[in-house]
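Only one protein chain is missing from this complex, and each of the others stays in its spot.
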Amino acid sequence: MMLPAYYVTLAGYIGLATIVALGLVLLTGIAGQTSFGQASFAGLAAYATALLPGTPPPLALLAGLVLTGSVAWLLGLITARLSGHFLALCSVAWGISFSALFGTLPWLHGFNGIGGIRPLTLGPLSAADPLVTVAVIWAAVALSWLALRNLLDSRPGRAIRTLAAARDMAESMGIDTVRLSRATFVLAALAAALSGFLFAHFQRFISPTPFSLTASIEYLFMVIIGGAAHLPGALLGAVLVTLLREELTDWIPRLTGATGNFEAVAFSLVVIVLLQRAPGGLFAVLRARLPAAGAPVRAAAAAPAHAAAPPPAAGPAPPALVVAGISKRFGGLAANQDVSFTVGAAEIVALIGPNGAGKSTLFDIISGQLRADLGEVRLFGHPVGRLPARHIAARGLARTFQHVKLLPGMSVGGNIALGAHLAGRCGVLRAMLRADRAEERRLHALAAAAATRVGLADLLGRPAGTLALGQQRLVEIARALCLAPRLLLLDEPAAGLRHQEKQALAALLRQLRAEGVAVLLVEHDMGFVMDLADRVVVMEFGRRIAEGVPAAVQADPAVLEAYLGGAP
Amino acid sequence: MTGTPLLAVEGLHAGYGRVSVLHGVSLSVAAGRIVAIVGPNGAGKTTLMGAVMGLLPRRGTVHFAGAEAGATEDLVAAGAVLVPETRALFTDMSVADNLLLGAWTRRRAGRSDRDAALGEVFALFPRLGERRHQRAATLSGGERQMLALGRALMARPRLLLLDEPSLGLAPRIVADIFRVLARLRAQGLAILLVEQNARAALAVADHAYVLELGTVVLHGEAAALAADARVAATYLGTGAPA
Partner (left out) sequence: MTPFVFLALLQDGLATGAIYLLLAVGLLIAFSVTRVIFVPQGDLLALATLTAAQLESGQVPGTLWVLDALAALALLLDLARLRGRMRWRALLPWALYPAAVTLAALFGPRAAPWFAKLLALGVITPLGPLIWRFAFRPVADAPVLTLLILATALHFVVAGVGMVAFGPDGASVAPLVAATLLLGPFAVSGQSLAILLCCAALVLALRFFFAATLTGRALRAAASDRLGARLVGIDAAGSGSRAFALAAFIAALSGILIGAATPIAYDAGFEIGLKGFVAAIIGGLASYPAAAAGAVLVGVLESLGSFWSSAYRDVIVFALLIPVLAWLSWRSRGAGGA
């Protein structure tokens, strides 16, 4: 028995699996895209280095990364807009296609594989010692881990966390979700490629089997077992699955007398039970058992005065918003019919009307989530009806949502900082290299300042999902303020707020108006609306039925009719 | 109201996830009566209907016909049928198939029972009879509401729960629907009616509850509430501060 060598080898395999699994945590656990094709990405890089025998390893690695990255980028181009299960099934397709190609292309030597791959060397260290390669593998694990940890705690990392469930919201914060999800996909593929390159030099022999669909599925199982939403889950899953496989391949044949892929059956049963009982994986189970290590609250850095919206230019400023003849139909239902009104610069306008009057549709059209069938929307004098939401956000419009759209597991500060996305420039690479700290401090200062304005400065470190509904609405408003908007769209901002909170909100909105920000709000609390608004627009059946100062609207018989109904 | 009410709700709390919407609502509906729940948007009216029907997790007690209310399917079989705000029609199926499925809980009662129920629905809504072979997706808003009501009636319910039957409908059609509700009541059906259109609801109802921010702020005879200025105040904020 060569125990030490055995353990060294095992450590190598665990490290290799951890690297792929780390990429999957990013892709599946955090960005919500399932891939059944990671092993084939590892295979691309492994074959690349095997076919370049004379090349120095760093260059071969580069070649593998470039090849895998390009293939992933092309696949991402095709699949980035597909919904979840289509993407997953598509990955099955390329997983099978690639491994079939590995097995059939004559210059890849089929299932005979390619042998004689040189082990990695580190300067004078012996090439024959597997410990050297294992050390390199674990250095790669550490670097990937660090890079991904840095990424997740950064401007692009926050944006990646919106991909799983809040893409609409992200777009209205100015985030290009399609590009970002493609980048995430490529990153996960690159992690797999790194692992594949190291695998080739560790094993010194490659064949199609470790890059098959089954291998891809096993990586996915590792992540599910370990805990898909957190980086430690990748390590936990890789350790458990690798060790268990070693044990099971030893024991099962002795117990059953049969040979076969019984490890996979065992992992599958574990996966099924976990998905039913503990969908967060073992890491979530462990973390719930351990005493909480008191999440450090990022102290709100002394917030530099956040430059408010630029004051309206001298001369006749264009109105903040012009809605002209907007119509929108859904099938047989006319949600908006020829709706027109304006919101002046530094004016608060309330949009009211009974349920189903078409207010939310109009909000979605103004902010670019929906496109009108007819009519025009002008923002500060420029037509924006054809622009996607993120471009409209860049032009100074920020919004909140009727059904609060926060990332419940992310801190209040992180959620608010999503609104500051357009105030930063750091991309994925700089974030992974931690070269984004100055900008991060600035974004967090912006977030802290916005939180202070809405009265949430004390709650920056709390997970947003633990707040009361009213406070969650305030988080949305703070997030919108981070965009330094010149027009603020608020959808039922006062719902769920207590009386004093409502008064504080009204005071904040008045102050914003004084700073030159225009506000358009949908709200059902009429006391709140009538006190606050300069003008009120009333809608019913998709049409504008009244407009004027609050007192006039309250006295309008048509409005009373709309709300209370005509006496039958 | 005397005797055991058909529907009795006590101290009902419900919401979505961590967000609680209803804060201890109690109400009752006697057999053969129309009870209206009115109140502005966001008061929790739809949540109340979902919680009563077992579509949402809830705390508090709900009794229907003297027994503790269980799963949605069991409540439907016991004779409490909800017509939701969204109508929830089977849009890619025909009008006739939608109605047929309304009688799912009575599928063992035999064909003649079903045909009789179908006849009654067509008598109530002749338009549905004319369009029985059309796909539900092709119906107009008013016809969809008729189909949703008709589908609910196919189960021969004892209590009909209607969520915003007037939503998005033109006034003339709303008046038609409310005339039908009055006829159903005359046949002995109890109705729990959630409505934003307070005047129409109060005109047809016997008893009413005013819901605001998840609690009952007023209740009483519908006729008395119709004359009460406080009801209008909850909608338009013209009275006391909200």
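Residue numbering begins at 1 within each chain, and the chains themselves are lettered A and B in the order written.
In the analysis below, a contact is a pair of C-beta atoms (placed from the backbone, for glycine too) under 8 Å apart; a residue touches a chain by one contact, two chains touch by 3 or more.
Computed from a predicted model, the values in this text were never measured in an experiment.
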item: Sole residue of A:275, A:394, A:507 or A:558 that reaches the chain not shown, by the stated touch rule; value: A:275
item: Full-complex contact with the absent chain, from B:31, B:93 or B:233; value: B:93
item: Candidates A:46, A:335 or A:370 - the one touching the absent chain; value: A:370
item: Positions on chain B contacted by the hidden chain, ascending; value: 53, 55, 71-73, 76-77, 81-84, 86-93, 97, 100-102, 104-105, 107, 151-152, 155
item: Chain A residues touching the omitted chain (full complex); value: 28, 32, 34, 36, 78-86, 88-90, 92-94, 96-97, 100-101, 103-104, 168, 171, 217, 220-221, 224, 256, 258-262, 264-265, 267-269, 271-272, 275-276, 279, 368-371, 388-389
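The rule we apply is simple: only the chains that are shown with their structure count from here on.
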item: Interfacial residue positions of chain A with respect to chain B in the complex; value: 331-333, 354-356, 465-466, 469, 492, 495-496, 524-530, 541, 554, 559-560, 563-568
item: Residues of chain B defined as touching chain A within the complex; value: 18-19, 40-42, 137, 140-141, 164, 166-168, 170-171, 174-175, 178, 195-201, 203-204, 232, 235-238, 241-242
